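Down below is the structure, laid out as structure tokens.
Note that one protein chain is taken out, while the other chains of the complex remain in position.
Just so it is clear, A, B and C label the chains in written order, and each chain counts residues from 1 on its own.
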Amino acid sequence: MYEIRIHSRGGQGGVTAARLLALAAFRDGKHATACPFYGAERRGAPVVSFVRIDDQPIRVYSQIQKPDLVIVLDTSIMDVVDVFQGLREDGAVLLNSSHDLDGSDLTAYHVDLTGIALALDLVVAGSPILNTPVLGALAKLGIVSLPSVKEAISETFADERNVQAAEKAYQEMTV
Amino acid sequence: MLTIATGNKAVAAAVKAAKPGVIAAYPITPQTEIVEQIAEYVTAGALASEYIPVESEHSAMAACIGASAAGVRTFTATSSHGLLYMHEMVHWAAGARLPIVMANVNRALGPGWNVWAEHTDAFSQRDTGWLQVFVSTVQEAYDATLMAFRIAEHENVLLPVMVNLDGFTLSHITQSLEAFDPGDFIPPVRIPHAIDVENPCVYGPLTGPADYFRFRWDIERSMRDSVGVIADVEREFAERFGRSYGPTEDYRCEDAEVVVVAMGTLGKEAEVAVDLLRQEGVAAGSMRLRWFRPFPKLDLAGRDVVVIDRDYSFGFGGVVAHSIRSTTGAEPYSVIAGLGGQEVTHEDIAGFVKTRQSGKEFWFGVNDRV
Amino acid sequence: MTAIPKEEYLLKCTSACAGCSSSLCLRYITKAAGPDTVLVVPACCTSVIQGMYPNTAMDIPVYNIAFAAAAACASGLSNAFRALRRETNVIVYAGDGGTVDIGIQALSGAFERGTDFLYICYDNEAYGNTGMQRSGATPLGARTTTTPGGKPTTKKDLDRIVEAHDPPYMATACSAYPLDLFKKVKKALSIRGPKFIHILAPCPPGWRYSAEKTIEMGKLAVKTGTWVLYEREYGNLTINGPSKAAIRKPAPLEDYIKGQGRFKGVTPAMLEQMRQQMQANITRLVREEEGIC
């Protein structure tokens, strides 16, 4: 079982990213669950979402304690939340950032999702959309396939720029 | 159609498939998504139901009672304080013998405010005459909601059914869902005592001590009859749609020396704990209790029993533990865990099994033993 | 004017007290509504008046429902009949307690969402069914079993609360004018949406007067101006005949007060306060009718 924890702020799309990821995994023929942990539902508050992907049906409902991958959609959260807590030794981190994680020996990847969203003018109510481009980055990491990512996004959103955003992130991120 | 959905969306999709005549609903976390989705179906014309946006849960159930009395299929959804606010009408619905289906997204009660999973809300409606089923997956939420209409509307039942799903843990989780057209599995509703202006009568009149008990007995008689009806409906469902359900879902119980009994999503988490224990050489099994009313006959003879109660009856004990004790004679190790969404992992459950003490009660997370 | 149908939908005889004005109202309401009607009745005198299982005096479907739930239950019925494409009238027949107190939330909700039904409150100004405890509709100074020294506060103005929901039709009525009530029910049922009729229903045991005075007491309420008969149709107010005359030349308020045992302890100061309130209500209605708002 592959376990992913997504850190974001309310309104940034972390919950939707988790659902899209589960859908893409499902389109890959896998079993998947996506579960947000809701606190007080306010814009800007830190939010955690969990995604599990497996070849078998998933019967675990508790929170992910030892993630294989941690996704940080807003690096400012790292000042208030220990996003690396419980990360497996062979685990990895994916940051929404234009630069790498400084002074750490963790396996880290980064891509400027905000920049991609802004370039495509994917902005809703003043917030750049991160939940669709991040799927491209996850495809690049091989967690889900790019065709399934595109399928999951177009099933969910009518605006084609969302698919373009995922493709752009897929191209831009270096592995 | 094979897709993914949350537990809430699955319930809404099942309601759409069952095509009720009237839906009366009031939002409350974590159930809101159900009534939002249904409102969207109705607005988009995907569901030709009358949607009554009531001003309270008390009125939601009262409106369902009125609509059902007029002879149409009805549905509502609620949670926690909403369920308690409609409590009076919950009793009334069963007493009036109306086959209303309600989804209850299990949530704890204040104070302090807590929107996370607990079963105390549903158990507080234990003696109302409603049938109660607890589900554990998105697909089961869909299947059980569909079957609830068939069971409630059966002429030998004619009692309302509550479909319970854990707040957030199931209501908001995304899993795969096969939504399908149930066809004639859900035939048009027929309520024999629906209002008929050609044959006027007074419903629920003043009823004296010499007669009242007869109607109470008939509720119990129908509750007993419902055991067979549920079995028939679940069997037909399995034959037609390929998924089988029963009063419990048993996992690796055949040769088990110890059985974990739990409800809702903790019942699934317990299966993972059983696998863990088996790897360590412990002959464990799990039994997920699905139907709470009517309470099933369980065979637990000769085995240790660990019951996880996501509820508590103050001054008495865990409701499920005591129900099992009184119906089977077992002396379970009663674990109170998961209250208000308290995190309980499969490792924790395995720990309960390993440290079990028959007849004792243990509050998970509480160190003081009183 | 439509002839009053001969059919009676209250069979001989209800278990109402002798001289019960609510039974009288129910006769005319059901005559106006006809047999394709469901009455929704919350806990109130009418829960008892209809008779005990297994027999009833009501020759029309009645759905009994818990105290706070009448308007919501009626919503369910109304919407279900719409789903079934049936034109059955849905009428709530509720006392003042079930309307101005415990039932007001459901009432407000049903009116706000535009439920197609008629809500009738028969107001005997106390919880009559349980032996005359105060309600929000009990007037100033009236003795009830829970205001043994007289009610220290004034009657809740239900009509202004309902008016705030802007229903297409609302009216007041009084049991002493059954033909006026019949006409108003007929008119209300010809209009779609939420309709409201508020009936003053004098109660012999509750108000402490002897049963034969039920009509006289209702007429005195109107003639003194204590109760004003009017209709508001799509926002246009009409003060009805008997009240028009009463406003021009009101009977002395004392005539109404002194005939009722419940007002025994009313002080001159209270009487003056009643008079002022009554006058303020009349002035407001007259100004509205004349279009001065």
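As a working rule, a residue touches a chain if its C-beta (ideal position, glycine included) is under 8 Å from a C-beta of that chain, and two chains touch if they have at least 3 such contacts.
In this text, contacts and distances are computed from a predicted model.
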| item | value |
| --- | --- |
| The complex's invisible chain, by UniProt name, from "Branched-chain amino acid ABC transporter permease", "Fibrillarin-like rRNA/tRNA 2'-O-methyltransferase", "ATP-binding cassette domain-containing protein" or "4Fe-4S dicluster domain-containing protein" | "4Fe-4S dicluster domain-containing protein" |
| Contact list for the unshown chain, restricted to visible chains | B, C |
| Among B:L84, B:C201 or B:L276, the residue in touch with the chain that has been omitted | B:C201 |
| Chain B residues that touch the omitted chain in the full complex | 95-97, 158, 192-193, 200-205, 207, 211-212, 214-215, 218, 222 |
| Sites on chain C contacted by the missing partner chain, in the whole complex | 6, 8, 10-16, 18-24, 27, 50-59, 178-179, 204, 210-216 |
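Just so it is clear, only the chains that are shown with their structure count from here on.
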| item | value |
| --- | --- |
| Rounded Å distance between chain A and chain B, as computed from the means of their C-alpha atoms | 34 |
| Whole-Å separation of chain centres (CA-atom averages), chain B against chain C | 42 |
| Residues of chain B defined as touching chain C within the complex | 21-22, 24, 49-50, 52-56, 58-60, 62-72, 74, 88-89, 92, 195-197, 200-208, 211 |
| Partner chain B, residues of chain A touching it in the complex | 18-19, 22-23, 26, 31-38, 58-63, 65 |
| Contact footprint of chain B on chain C as seen in their complex | 35-38, 40, 47-48, 50-54, 56, 58-66, 68-69, 71-84, 88, 105-106, 108-109, 112-113 |
